[in-house]
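With one protein chain withheld, the remaining protein chains of the complex are depicted in position.
Here is subunit A:
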Amino acid sequence: MTSFVTAATAVDPTLETFENDIWWIVLIKLVGVFALLLLLTLFTINYERKVVARMAVRPGPNQVGPKGWLQSLTDGLKLPFKEEIIPKTADKVVYFIAPVISATTAFTAFSVMPFGGVVNMFGHQTALQLTDVPVSVLVLLACSSMSVYGVVLAGWASGSTYPLLGGLRSSAQMISYEVAMGLSIVAVFMTAGTMSTSQIVAAQASGDPVQLFGFEVTAPGWYAVQLLPSFIIYMIAAVGETNRAPFDLPEAESELVGGFHTEYSSFKFALFFLAEYINMITVSAFCTTLFLGGWRAPAPITTFWEGANSGYWPLLWFFGKVLILLFGFIWLRATLPRMRYDQFMRFGWKVLIPVSLVWILFLAFFKVARSGAISDTTRWVTTGVVAVLVLAIAWGWPSPKKPKQLSIEEELHQRPPGSFPVPPMDLQVPPSPRVRRAVAERDPVSKEV
């Protein structure tokens, strides 16, 4: 193994770095990721409750531990000791497997997440990332698509109506939003030219210089800036994918009691709970990696502090970004009402997916034009033709016909025979006796005037 430069510069791992790991280093990293996820989950639950409480102007959990920060730990310890109730109609085997699938896929997804560059761990050079493969982004997507099984099977195996409806909703929702999510990531693949998470982070280290009106401007390296539409689509799809508010239809408590996990209790419920929060952390970490420069320090820091990306410092930047994104999740939950199911599906299929397809097409054209494969005149001509075409289509697009406003009498007349009777339109509701009495008592005052 070649000697790495361990000075105060960031060292990007390559795929060979992971092949050279010794087994006990891998074991340490594995246990580290596992413990980290558990701790982060406990923290996030408390974080969410406190932030939501703050936004609702109430104290939130403040009894257990310093300022209530141990509340979720006690909840987590309490849950496994509760009584386990399994419905008689349940399919026992699948009922048992479902939460296991949910938790396992949630943990597995984190194995390809890069937390930092190459560090010195007990005298060995290793990357702060459990493992990496050339297609590690696909591994992550595969894990998130496998997690649908946990939800669907839990809903079905409970042998009860509300969980089944929740499971069905959820599978439709997750499949729909997975498409939009995958399409938004395609833009990152095209720009970075790789599918490995560590390489994508490396590709965002510096922006490429752009000639703009004779000046050379260095575009920011973060894909959140370079590929803003993809970033926005990813964020929306991530909320839909994790079943969080305002897209938490699978567990809409006002309609479905608790959705797919209504019949679950005790430890199995705890596993679902854990999986939901880990998924939230995973999509945030994934977003950090793909769009926010990964573990590298934000732009102004590195200019006056050279060593910001060296050693274990990247952990700070990485988790700082993840916590900000998690705050966004919680913020959404505290402020937005739940969407209706048809609005939600229409938004996913008719807005997000077409927009990301058009954006990818545009990006591909941009890449080809910039690579110098076509001449300058061709570039301007094609751009002009496309712009004119888009304008023409937008101009000539048939606007939806507004339905004629019918008066109430006409609407009543159109109702099919056998409809419910309606009260007469000129019905006068007499004032209640109490109001009449109150008015009568007030009368002497008016007489005085």
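Here, a residue touches a chain if its C-beta (ideal position, glycine included) is under 8 Å from a C-beta of that chain, and two chains touch if they have at least 3 such contacts; residues count from 1.
The rule is short, and it goes like this: contacts and distances are computed from a predicted model.
Look at the chain that isn't drawn here: its UniProt entry, checked against "Cytochrome c1", "3-isopropylmalate dehydratase small subunit", "NADH-quinone oxidoreductase subunit J" or "Electron transfer flavoprotein subunit beta", names it "NADH-quinone oxidoreductase subunit J". Among A:Tyr47, A:Trp156 or A:Phe318, the one in contact with the hidden chain is A:Trp156.
When the full complex is taken into account, the listed residue touching the unshown chain is A:Thr89, out of A:Asn62, A:Thr89 or A:Asn120.
Residue in contact with the omitted chain (choice from A:Met195, A:Leu323 or A:Ile360): A:Met195. Screening A:Leu38, A:Ala53, A:Leu168 or A:Met339 for touch with the missing chain picks out A:Leu168. Residue-level contact of subunit A with the missing chain is found at 89-91, 93-94, 133-135, 138-139, 141-142, 145-146, 148-149, 152-153, 155-157, 159, 164, 167-168, 171-172, 175, 178, 195, 414.
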